[in-house]
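In this view, the complex is presented without one of its protein chains, the others remaining in place.
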């Protein structure tokens, strides 16, 4: 069984931001040489997500507006986590809704995707350097 | 390491619908011959989910009602994604809440499940042909 590991680093310019990382993960897959297996892609930070959906700016706007409505950033005093000096309790909630990780099938050396599937790094507490892990196992 | 791949096709009669696909996945597992490993089951479309929960019609009603309350289909003009000519922005949100995929342990040649675990294809923008991927790796 082959295995492969890589960290991807990001520093997004705003608190909430979605980055299409499909090309990065595809490059990892090519480097791994794995033809049949699984790839795990997960945020290594607990206020960020990795998720799969459409690369359409209107939809990303809708996600951000909806997440802000169900778990608003302000007032920060509404969250006990923020009593620790943080202001990112909402980001911990948004990350749970959008998910920590995706697991993707590898078939014939390619990400085994439907027509519109794209992988995103979803940041909810940005403006600093943070990491995503890509782990691949298979033959 | 063995590997196995199959696409399951669905065309559900309504916009929102849950289909129990546990028998389909069990058949895939039997065809794969894998005794110890992992099975990934994921929606190949980005307005649908695969999730594990109870096969109880009252609960499914509750899920649908709750999802419609937190991410309503109408008015479709509330979503910028729908400016593209689509009317399914709410389905993209519902899918994120319910999840894209499940990963299930295979032990002794069987889906390693608790007493009530059943696998569902969750459709939020149905009435057309769509796919689920089953990928199995192991020995």
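Letters A and B mark the chains in the order given here, with residues in each chain numbered from 1 onward.
By our rule, a residue touches a chain if its C-beta (ideal position, glycine included) is under 8 Å from a C-beta of that chain, and two chains touch if they have at least 3 such contacts.
Just so we're clear, the structure is a prediction, and the values are computed from it rather than from any experiment.
Residues of chain A in contact with the chain left out of this view: 1, 3, 5, 38, 40, 42-46, 70-71, 79-84, 89, 92-93, 95-97, 99-101, 103, 131, 133, 135, 137. Take chain B: the residues that touch the chain left off the picture are 1, 36-38, 51-54, 56-59, 61-63, 66, 70, 97-99, 102-105, 107, 112-117, 137-139.
We take it that only the chains that are shown with their structure count from here on.
For the pair chain A and chain B, the distance between C-alpha centroids works out to 20 Å.
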